[in-house]
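Contents: one structure, followed by commentary.
The block that comes next holds chain A.
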Amino acid sequence: MTVTRADTPLRRFVADYLTSPLAVVAGLGLAVIVLLAVFAGQIAPQNPYDLGQITIFDGSLPPGELGFEGFRFWLGSDEQGRDMLSAMIYGLRISLFVSFVAVGSAVLIGLGLGLLAAWRGGSIEAIVMRTVDIQLSFPALLVALLLLAALGKGVDKVIIALILVQWAYFARTVRAAALVEIKKDYVMAARAAALPQWRILFGHVLPNVMPPVLVIATVQIANAIAIEASLSFLGVGVPITEPSLGLLIANGFDYLLSGRYWISFYPGVALLITLVCINLVGDHVRDILNPRMQS
Partner candidate 1 sequence: MTDPVLSVRGLRTEFATRAGTVVAVDSVSFDVAAGEVLGVVGESGSGKTITGFSILGLIDRPGRITAGEVLLNGTDLRKLPESQMQRLRGDRIAMIFQDPMMTLNPVLRIDTQMVETICAHRDVSTARAREMAAEALGLVGIPSPVERLRNYPHEMSGGMRQRVVIAMALMLEPDLIIADEPTTALDVTIQSQILSEVQRLLAQRRTALIWITHDLTVVAGLAHRVAVMYAGHIVETGAVDDLLDTPAHPYTQGLISSIPSAVPRGERLVPISGMTPSLINLPAGCAFAPRCPQADARCQAERPWQKELTRGHALRCFHPLVQGAAS
Partner candidate 2 sequence: MLAYLIRRFSQAIFVMAVMATIVFFGLYAVGNPVDLLINPEADLAEQEATMRRLGLDRPVHVQFGYFLNGLMQGDLGTSFVHNRPALELILSRLPATLELAFLGILIAVGLGVPLGMIAGLRPEAPYSKLIMAGSVVGFSTPNFWQGLMLIMFFAVFLGWLPAGGRGDTIDVLGIPVSFLTWDGLSHLILPAVNVAIFKMSLVIRLTRAGTSEVALQDYVKYARARGLSPRRVIGVHILKNILIPVVTVLGLETGNVIAFAVVTETVFAWPGIGKLLIDSIGLLDRPVVVAYLMLTVFLFVMINLIVDIGYSLLDPRVRIKGDKA
């Protein structure tokens, strides 16, 4: 008689995830991208922000060319002589850093406020949800744009703007899911048994609220990356000293019309691939978690 391993939710999740080869490929791609970003210093052939390493004689070289000192610019160089490949890897790091931190914080805030609203109800819930509604009726990009116009440039300010723009999504989802959970019998029983509120909230309500949050989080990470890129492109995002992929693309705009497309093209492709991977992963995660959520 064979003994089957315990079927934990995590194992089921992994097993379900593996059913889509496309999502697996996307997931692996994402892992590679994250690794690239984390180990940028070790992987990138050149540190493009070390002024000692670049020279203007290497400026605007097309992809594949050899530079002044024999360094091969696989994806070309920009007008300052910076290696596009390296700039992209560092830019990836900034883009990912900003969005992960922003979304992570937004999740925490959203969790806190959403659980609070659902648990306490009454006027607290009304205030929180009205704020959420008003916030959500305006497009994120616009709010972020205007915020940054007031606050100025800087990585930290971009993160703050993104957090302010995204927390509402999470708060709403968390509250809706928490409400469903709180109305269930076992929570009422736990309350009747005078279990401490912490136990109920964190031990029972929270784990059941996480699946939809996870789904939204993947979408929002993609969103955050896209918004940050757009903001940087428009000139109100990250500063020139810490360029994200969006800023790199902006830099290349002027050279586009003269045919030096690579300065904008390759960072854009990198951005595209990152977002496609995140979206594919997010779609698949949502498909897996959905029927389960209804059960």
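Behind the choice of candidates: all candidates are chains of the complex that A comes from, given by their letters.
For this structure, a couple of remarks:
The criterion applied here is as follows: contacts are C-beta pairs under 8 Å (C-beta built on N, C-alpha and C of every residue); 3 or more make two chains touch, one makes a residue touch a chain; residues count from 1.
What you are looking at is a predicted structure, and each value in this text was computed from that prediction instead of being measured.
Only one entry among 1 or 2 touches chain A in this complex, and that entry is 2. Looking at the complex, you find that chain A touches candidate 2 at residues 134, 137-139, 141-142, 145-146, 149-150, 222, 226, 229-230, 233-236, 246, 249, 252-253, 256-257, 259, 261, 264-265, 268, 271-272, 275-276, 278-280, 283.
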